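Read the structure below first, then the notes.
Just one protein chain is left out here, and the rest sit where they should.
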Amino acid sequence: MSNEQALKEFETTTRAWVKENFPPSLAGTAMGLEGEASESEKADFELWRQRLAEKGWGAPTWPVEYGGAALGHPEAKIISHEMAKIGAFNPIPLMAGMGVTMVGPTILEYGTDDQKNRHLKSIASGEVRWCLGLSEPGAGSDLASLATKAVDNGDSFVVNGQKTWTSGADISQWCGALVRTDPAAKKRNGISFVLLPMAQEGVTTKPIKLISGVSPFCDTFFDDARAEKADLLGDLNKGWSVVKRLLQHERQSQTQARSPGGGAKKATLQDKAKTYAGTDANGALADADLRVRLANHLMDAQAHGLTVNRITAEAKGKVEVSAAASILKNSATKIAQTKNELTMEFMGTQGIGWEGDDFAAEELENVRDWLWGKAISIYGGSHEVQNNIISKNILGLPETTQQG
Amino acid sequence: MSNEQALKEFETTTRAWVKENFPPSLAGTAMGLEGEASESEKADFELWRQRLAEKGWGAPTWPVEYGGAALGHPEAKIISHEMAKIGAFNPIPLMAGMGVTMVGPTILEYGTDDQKNRHLKSIASGEVRWCLGLSEPGAGSDLASLATKAVDNGDSFVVNGQKTWTSGADISQWCGALVRTDPAAKKRNGISFVLLPMAQEGVTTKPIKLISGVSPFCDTFFDDARAEKADLLGDLNKGWSVVKRLLQHERQSQTQARSPGGGAKKATLQDKAKTYAGTDANGALADADLRVRLANHLMDAQAHGLTVNRITAEAKGKVEVSAAASILKNSATKIAQTKNELTMEFMGTQGIGWEGDDFAAEELENVRDWLWGKAISIYGGSHEVQNNIISKNILGLPETTQQG
Amino acid sequence: MAALTEEQSMIRDQAKSWTADKSPVDKFREMRDKEIANNYFPETWSAMVEMGWTGIIIPEQYGGSDLGFLTFGVVLEETGRQLTASPLFASALVGASAILLGGSEAQKQAILPGIVDGSKILTLALEEGPRHAPENTSLNAQASGAGFKLSGTKTFVAEGMAANTFVVAARTSGSAGDREGISLFLVDAGAKGLSRNAIKTVDSRGYANLDLDAVEVSADAMLGQVDAGLPILEATLDRARAGLSAEMLGTAAQAFDMTLEYLKTREQFGQVIGSFQALGHRAAGLFGQMELARSCSEAALQAIDDDRDIELLTSLSKCRVGEFLFDMSNQLIQIHGGIGMTDEFDAGLYLKRARTLETAFGNRSFHRDRYATLAGF
Partner (left out) sequence: MAALTEEQSMIRDQAKSWTADKSPVDKFREMRDKEIANNYFPETWSAMVEMGWTGIIIPEQYGGSDLGFLTFGVVLEETGRQLTASPLFASALVGASAILLGGSEAQKQAILPGIVDGSKILTLALEEGPRHAPENTSLNAQASGAGFKLSGTKTFVAEGMAANTFVVAARTSGSAGDREGISLFLVDAGAKGLSRNAIKTVDSRGYANLDLDAVEVSADAMLGQVDAGLPILEATLDRARAGLSAEMLGTAAQAFDMTLEYLKTREQFGQVIGSFQALGHRAAGLFGQMELARSCSEAALQAIDDDRDIELLTSLSKCRVGEFLFDMSNQLIQIHGGIGMTDEFDAGLYLKRARTLETAFGNRSFHRDRYATLAGF
């Protein structure tokens, strides 16, 4: 059977399975089942999670022994696609926090058999949520200057220090933390990556309220917290290479620009602009100045999408893959932020609502997106750090003497 | 008599003198009397130069004893203004090369009495043209790394090395040159400023052809050239402070943005744009995209003009002068370059002519302006150097470790 | 700053020290968090009245000091720096301008002293849709007996809950888009048929939506002549734009100062981040924008005082100061990095205020278009 035939067949069986197993009551609901849900909805949700987990579809590309389904990326894509078609979704990656997207893949690469056995299945089933303790108040873009230290204490490390921007720390059960194990070594040496449970006396969390009003992150304090030696991921003092790989997984998940045109159901950006700003006799946006910038934005977005396609094609083809992938983070950021600003602009005074019935839900949502979106150029390698990387690693320009 | 009354009176007498003395045959001719001129025009031109020189109006703010008229800046402005009114002009600053604008003022400040007596009058009369030997092939923005050296030889220095971008070196009689007199000292120390005649065996010049097709600059080679010790300007090995002042004089002459609207006679930029690109039913520029950028450009120009006015007002007023002057060079540059690009754009295929009757004189002139204008962000402190200055001197940000 | 008179310098110093001491941005945060009624502290307002700020553009015969718009701009720049919330701008600048430009002598005598002593709080009720378009005014004013009956809605009315008098733009003839047929009315906040509700905006200031249901006003409630309100309205709007630009400049200048301070103190990779050339050059560029914006802002205010080129210069000012505030508020967040994203830090307050001010009285796009039209293309 050819590869294409096999995929076709997989698609057919997947479609049938999803249709049979997805509780119709959940169709189109928010993925995380946030806010109020009825008891029956909650039960359906849990049922659906269990069915997915049993099938290994929470993390379908992982090995079967660790809770996955040992599928390829094309198959995983088919699963997503078939779910989307009938309003279904895979809630497990969200429920696992950083588990499915970042911690799990890194454990698969660097973990001992023991670590894989103990941690991966509960991630792939969505039962254990993970957070990541990387940034510190004095170590953001310059992660290597971190100060949280872990001292050898026989079977375990004793961890002291403060982490910040730990996503979902207040609701996570486990944490992957970057700690300093050799204070005498130079910055990037002497760092290790440890896994530790959050439910212990030495760990406290404090949510950080953001300008958009939500608190998805925490300050996390380690005060004689314990991490078992068996939970050292990778070699002692070699945590920098572990975290570099981890951050690659993060960047991969951030390079997709949100499609500005939107799907079939949602009004396109240009249609919304026309609704708010009006049109002239030829159907063109009445605000000619806005029209120019909207056109530039849509071109940016299309150029970005074409570049993603090109990279995929190159990867399949015989020519060497170009360095274009390095530009995607900054490009995606610009597109997302510009989209939000343009939307603010054409909505005018309806675009600056905070809450209340005087604003449509979509209007308020854009305000939150706009504020939240300011972070895209900061986290996961800031705009400036990306430029440093391109300049140095891709273009081969010499490092400035300033860089640590 | 109040100051204002005195100025009013000066204006009246100036108007009368200019009317009486300016040869009407020269009205509106090009200032440098370039290209073909009849013998009688040349004679009239020389007559006019002599009359101005006698009056001290070649460099009106200089002391009378050095060929000036000891006037204030307001009076000097009145002279220019009254000349412009009837199509007259002051050809001396152009004839003196860098003499009136840069060398002369610096000699006035740093020169010995002997130097003042020997050099200034012939500058103020337009009889001796000066060039400046500053940049070198390896020392442009980083002027302090210059290599041309001057070795003590009793009464004189022996100069060896190459200067570049010496404006009008092939037609100048004298040169002010920055030379290294102490090779052992650190970069900015060990540099001196000497004056030397160009008509000597050790000096050769080679015009540099520019992308616009003209050759206003030269490479200048010193091969055992001589500069008299009596022509050392400022102290030995202290030439850096002399040149700093010199460059301030240069920058002052470069901060005026050309008025984009133009005078009463010339068509405004927006009128020209309308002619080439057409208008819609409301009289607005048909190309809405161009219209936006043209509006931005005119706003830039007006904001720049208002800033120049503000700085003048502040200098007169009681409050401390703001640091706004530091931004004028980059601002003026942006305006001049944008104006040329926009003009290219709306002229379309008529905007890319090189020569010939198929293009109007004004179209060809814009092409030359456009190409020449690319230099504005390079010379006299490049765009990048200006930003370094603002960042360091005005905003007080620390020097990067890279800077020499 | 332009060459200020001694009086203007004094007022600037007073405004600077009062806002920094009595009404710093922390005070604004407190107002927001405690959800103070009408979104400003009564004592802030009293202090302003006491300092005479409410009378800056009002002639002496009506109790003001007649110091002019450039002086008002000096004060607004400082309130803009600290995000000081009050009806000062809405009432003592916009409201007062409408009366000064369109009011009869009787109206001036009846209203202006009240603006000065703070007992009257005026505000302009203009907008009916999300985007600024004065000539599209549609709120219906039907002749009725000796007066008019007003029906329709107004949105985004600044200090709309605190105001006791509204200057309402209404249509007495023609239809949306016609320049003729707009009239201005003074409407009491307690008038029968008028209801208002507070709207919650991202900048946490006081705005209201109004609903007018056959609100009766007498003939002498009209500012100026019937159907001829647009010129008064536009002149009022230009004063509003010039004043708002001064406030926006202050907001942006404070954001610049905060950023510069951070560049000088925050360390990364072993040195203060201001020593990274890319950031140093960015700061230099922002500084350039700021100086150019300041020239535009001052020129617009001066133009009103001198009564020349008002339209062109106010559009220039709103557009260029707006551009600087837009860029600066984004860079305020970007350069501060993660800390800039937290509600605890002030950057978000400035960013949110920036976008709100951008929408008021015409955004950059509106003024770019107007500037081009005024310049004849």
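By written order: A, B and C. Residues from 1 in each chain.
Throughout what follows, a residue touches a chain if its C-beta (ideal position, glycine included) is under 8 Å from a C-beta of that chain, and two chains touch if they have at least 3 such contacts.
All values reported here derive from a predicted model rather than from experimental measurement.
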Problem - Chains on display which the left-out chain touches in the complete complex - result: A, B, C
Practice task
Tell me which residue among A:R180, A:K274 or A:K339 touches the hidden chain in the full complex.
Solution key: A:K274
Completion exercise
In the whole complex, of A:D44, A:D358 or A:E384, the residue touching the missing chain would be A:E384
Practice task
Could you tell me which of B:L210, B:A284, B:A313 or B:I389 touches the chain that is not displayed?
Solution key: B:L210
Problem - Per the touch definition above, residue among B:T14, B:N90, B:T148 or B:T164 touching the missing chain - result: B:T164
Completion exercise
Absent-chain interface residues of chain B come out as 135, 138, 140-142, 145, 164-165, 208-211, 213, 276-277, 287-290, 344-356, 358-359, 367, 370-371, 374-375, 377-379, 382-384, 387, 400, 402-404
Handout entry: Missing-chain contacts mapped onto chain A
Key = 270-271, 273-274, 279, 283-285, 291-292, 294-296, 298-300, 302-304, 306-307, 309-310, 313-314, 316-319, 322-324, 327, 330-331, 384, 386-388, 390-392, 394-402
Exercise for the section: Provide the residue numbers of chain C that touch the chain removed from this figure. Expected result: 276-278, 280-281
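Just so it is clear, only the chains that are shown with their structure count from here on.
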Fill in the blank from the handout: Among chain B residues, those touching two or more other chains are 291-292, 400-402
Exercise for the section: Pull out every residue in chain C that's touching 2 or more other chains. Expected result: 271, 275-277, 368-369
